[in-house]
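Quick notes on the structure that follows.
The complex appears here without one of its protein chains, the remainder shown in place.
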Amino acid sequence: MPETIHLPMGPQHPFLKEPAKFDFDIQGEEIVGARMQMGYNHRGIEKLCEDRNYYQCLFILERICGICSHSHTTAFVQATEKLLGLEVPKRGLYLRTLVCELERLHSHLLWLGVAAHEVGFDTLFMLVWRDREIVMEILEEISGNRVNYAINTIGGVRRDLTEEQRKKILAMLEPLLARTEYYAGIGTNEPSFVGRIRGVGRMSKERAIEKCAVGPFGRASGVDMDIRRDDPYGAYPDLEFKVITSDECDIYGRVLVRVFEIVESCKLVRQILENLPEGEIAVKKVMRRVPAGAAISRYEAPRGEDVHWVRGNGTEKPERVKVRAPTMANLEAATESVVGALVADIPIAIASIDPCFSCTDRTTVALNDRRRGRRLTTWAELRQHGIDWYRKNKGISF
Amino acid sequence: MNALKVALYILVYPGFLFQSGFSTFLEWLDRKVYARMQNRRGPMYTGWAGILQPIADIVKLLSKEDIVPAAADQRAFAFMPILSLAAVFTAGLYLPVWHLRSFNSFEGDLIVVLYLLTIPSFALFLAGWFSVSPYSLLGATRVLTQLFAYEVPFFMAVLTPAVLAGSWQISKIAIFPWTVAGHWWVIPIELIAFVVAILALQAKLERVPFDIPEAETEVVGGPLTEYSGKKLAIFRLQKDILMYVGAALVACVFLGGFGALPQGGDQASIGVLGLVFGGYLGGVAGLLLGVVGLLLKTTLVVFLLSTLRAACARIRIDQIVRFSWRYLAPWSVAQFLIVLLLKAKGAV
Amino acid sequence: MFKKLIKWARTKSPWVLHFNSGACNACDIEILAALMPHYDLERFGVQLKATPRHADVLLCSGPVTKQIAPRLKRIYEQMPEPKAVVAVGACACSGGAFRGCYNVLEGVDQIIPVAAYIPGCPIKPEALIDGVAKLLGKA
Partner (left out) sequence: MVARDYETDLKVLFPGSEVKRSEPRYFWVGIERDALLDAVRTLRDKLGIHHLTTIVGEDMRDHFLLSYIMSGEIVVVLQVKVDRDKPEVPTLANLIAGAVVYERELHDLFGIVPVGHPDLRRQVLPEDWPAGVYPLRKDAVLPKPTVEGEGGEPNA
């Protein structure tokens, strides 16, 4: 019976770019126990939102996560639109969905690269990330930003797409589709890569259902669930796409699901651009006061089901914003799937759910106070300062 | 052999200066090839096309603060880098890069070189063991496990040409294909052993796909996690020289190495180039051609290693053990049998 | 002469360690993107290292949450001299969008000395390259 060694991983560890701590008990190379500790990324969003109006919330929620920033804002504006009873114009919905799919594309490419890096396949990592830049360029073309697109607004989107841009993006898609199909081939066929991921990190279908696994992680275990199809939103009712599932139940399955979703997303983007309807992109007049009531909005983020719960109370500020990020649902399951594997499998097994701790740890508390004798400007003060400044210097009164 | 000459041999060529210089060049080449395979450019602004990059790295590390963890065994921690550098450096002196024979060559130096090349792995293991951090310990045990996996196939692969040549002396093995006219075709015969040696060398150098002890995403820096400053610089230099010595050894025993110098006219050939020019060149020109030939072959081996590194994912520790005992070892045995058969038939 | 050589080596070979102190991922990805073929920081000799012992420059993103602060300090102390810290992104500079949050310490410079600030939410890879180049130019 070999001695049990306690191996902490994180919060600073190269296998995860984000701070989270895993404690593993290992015997030799085998893992016999795993625990997880979060909270290193605990900032302050749910409470912060109670202190902001809806548009400011949008700004904060965009910064929950740098990878799926569009997911969170979309889920939030959808819930708010439900409360307000707004009907978003078709073109607005299409553009929103376009960014959704592009985001999925860049997120999955990012993940494929990271997965390759976790098993030391740096060449695939580099090549995939090179082509991810194409997606980033498209997103920059659409929104003007590489990461936080800031394209959603309550009642529609903020930027329109010109005909030239549409054609340009369609032209950029062609090489992307070809390359992603090539990477799909490498990711599922390259022997040393497949040798590392096949049969590792197993999670049976039953267990995945019990653990409420979502997204590609669940789909790779045969859980056929995709919010885009089950609870359609945006432009998805009009679009045709396949929901990819796999019965492999291991990391190989998760790679399979994701690489084919990449290809599927590419096709979806093309479909959206080719069928882009004419018209307005956003509702012109939106009430600033949101009526009382609660609304749920589900959204299929790249990592799975993202849920926002918004309760309005008749004022400009929400009463409660609750965010359930997909990683939260998958993390326990992934930690469990590591037990029995080897130390070498930890990075890829944890990475196989595409964890995003900034999403998961989002809740913290806002407090405006003095600290170390330094005066912080509270939001109210800053606002008052702005109003005064304008009144004094520009003669504008609010 | 007077003292000055020996000092020159040890310090300048083929000793310390040459080994350090050429091995940093090889590291640069390796990084460039690796970057190009990934559609990057690699180092560019340090010297011409970044050729001084490895030197800059080492100089910088030498000038940095040197931290020794409080828990570590101070003396052993400091001794290990020096031990491993000394071992590979000495091994390098036995290689016939200077002349037909290295200045201290003797019958059986192949065994000595193989033995010396094992020391860095042990030093690395002990270095990890003495730095007492979980990652170092894990990395250290992996170094040792991996050692048992690749060492036997490597020995067997290198012994094949020795048996073929009927000598344990590197220089004799190196000139064997050229000494008897028409015998250059023994090189392709040893192809299997060559492939095994390349793979095992990659494992010895702990590079992808066999960089298990240093797997960044798993055990951070492996045994070197706690090393910094000068000691890390020495380890890096050691790794570079190990790459050079390993590649040059493979080039010598499998690819004909330096080739034979025009000695008296009838043994006239210098590697592949020698087949063309050897008969006509002698003296200094022949010597230079031989050196260039060997260095080119070494570079070729490094190029193969870099390509291998870029084309693979890291495998697991159990996979490498299985791989080397299931494939590498039987392959080298098969190669051995082929050679014995050929010898018995009197074909070579 | 010797000093010049060392200075040359230092500016030519900055090894970086990336530390996420509660960032939203955006800056982290952009840091990685800067190392990728499109921008390729290795041209300048920059290499991403895994352990603080090997690193010269600490790229720190995120507003520093309360729970990570001691860890950040420890990582900094583990780095051998000479070392420099670069605050990457608006959060790391000042707390950014999360300024005023209770669990957030508003910037890396509250914990450890910072040599360079790269603003942006998130930073662009070009900004990172520019920031690191300026830092090295000053060294």
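Every chain is named by a letter (A, B and C) in the order it is written, and numbering of its residues begins at 1.
Here is the rule we go by: contacts are C-beta pairs under 8 Å (C-beta built on N, C-alpha and C of every residue); 3 or more make two chains touch, one makes a residue touch a chain.
Keep in mind that what you see is a predicted model, and the values were worked out from it rather than measured.
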From A:Arg104, A:His117, A:Arg179 or A:Arg298, residue that would touch the chain that is not displayed: A:Arg298
Residue numbers in subunit A that touch the chain omitted from display: 37-39, 42, 46-47, 82, 207, 209-214, 225, 230-231, 294, 296, 298, 305, 307, 309, 311, 319-320, 322, 324, 328-329, 331-333, 361, 363-365, 367, 369-372
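Definition applied: only the chains that are shown with their structure count from here on.
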Separation of subunit A from subunit B, taking each centre as the mean of its C-alpha atoms, in whole Å: 46
Rounded Å distance between subunit A and subunit C, as computed from the means of their C-alpha atoms: 24
For subunit B, residues that touch 2 or more chains besides their own: 38-40, 216-217, 220
Junction residues of subunit A - those touching two or more other chains: 14, 126-127, 130
Touch list for subunit B against partner subunit A, complex: 37-40, 134, 137-138, 141, 208-209, 211-212, 215-220, 310-319
Residue numbers on subunit C that touch subunit A, as the complex places them: 18-30, 32-33, 36-38, 50, 52, 62-63, 65-68, 71, 75, 96-104, 121-122, 124
Partner subunit B, residues of subunit C touching it in the complex: 5-6, 8-10, 12-13, 15, 36-37, 40, 42-45, 49-51, 53-54, 56, 78, 80-82
